[in-house]
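Have a look at the structure below before the remarks.
What you see is the complex with one protein chain gone and the rest in place.
After this line comes chain A, so read on.
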Amino acid sequence: MKDPSVYPFTAIVGQDDMKLALILNAINPALGGVLIKGEKGTAKSTAVRALADLLPALEVVEDCPFHCDPREPRGMCANCQARAEGEQMLASRSMKMRVVELPVNATEDRVVGTLDLEQAIQDGKKQFEPGILAQANRNILYVDEVNLLDDHVVDVLLDAAAMGVNTVEREGISYSHPARFVLVGTMNPEEGDIRPQLLDRFGLSVTVAGEHLPELRVEVIKRRLAYEQDPVSFLEIYQAEQEALGQRIVQARRLLPQVEIDDELLIRVATIALELEVDGHRADITVIKTALTLAALAGRDKAEPEDLKKALRLALPHRMRRRPFEEGVLDWEKIEALFAKG
């Protein structure tokens, strides 16, 4: 059953980079999410929410608040781990991957989880009440206006994102659970910046702008109006396209573990990263992973230079800033030149 309150992903006009980045993350959650920068009214939030419809199903442990993966004991929460050691097989069910929203005004206790009030008062028991990070495990964590997020919430996000684990030591509760999520953020750069450390956590980044061609602008309006008038029939029109894309994502997911990449391309990426003096190694790693995912999306089992080029465009721009105040523009010509040389 389709949710008529969600605008279909395939009905979004243009914004190809943004759509591609989101699809890549749906295929490969290890990419580390995407940061979407752009002005208001450029379908940022619509696209992220619409992605939910295309997300694949996950196999999860029944009754686990963290939706642990029954096939991966080492990534499980302590409870599931203990149960897995005892029983033969954990009861599991299929759950659709979700987009979990983190509102900008969320308090820290809601994000990391807190002491369960009811249990505490009624039974005098200390029980952990899972927060947003628990919901987000193995799902997409979406932060609208991520640049306006409170600093201490950002700290917590970084903490969790670093190891995929949320460690809670607060309010009488000592608990830790897996929190691996795809971080998707949107921001309007005019409303302030984002901390470089958080920026680096986003695997990819894209900048969106309103369409400039009058025809396209008209098309945007037309579709929106049609959707608002009769969402159900509108969804029907895009049903086939949605399903086809969903299918492509599933296939790419299956293919991804087999995709290979030549050493020569690895060397090219390392050379470019060195030349551009990016901080750390996340840039290299993300570029390669993105190239592999792009190849999988194209149905190939080998990453080509074209994939790499596209990957550089998605994974590098937001990593160009080295120190505060140095202009962080991606010198695309320089990269092209380096690319040609390698």
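In this text, contacts are C-beta pairs under 8 Å (C-beta built on N, C-alpha and C of every residue); 3 or more make two chains touch, one makes a residue touch a chain; residues count from 1.
The criterion applied here is as follows: contacts and distances are computed from a predicted model.
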item: Listed names "Phosphoribosylformylglycinamidine synthase subunit PurS", "ABC transporter ATP-binding protein", "Protein translocase subunit SecD" or "von Willebrand factor type A domain protein", matching UniProt entry of the absent chain; value: "von Willebrand factor type A domain protein"
item: Of A:Val13, A:Ala30 or A:Met320, the residue in touch with the unshown chain; value: A:Ala30
item: Among A:Ala91, A:Leu117 or A:Ile221, the residue in touch with the chain that has been omitted; value: A:Leu117
item: Missing-partner contacts on chain A, residue numbers; value: 30, 73-78, 81, 105, 107-109, 112, 115, 117, 120-126, 147, 150-152, 155-156, 158-159, 162-163, 165, 167-174, 176-178, 189-193, 195-197, 200, 257, 263, 266-267, 269-271, 273-274, 278-285, 288-289, 292, 323-325
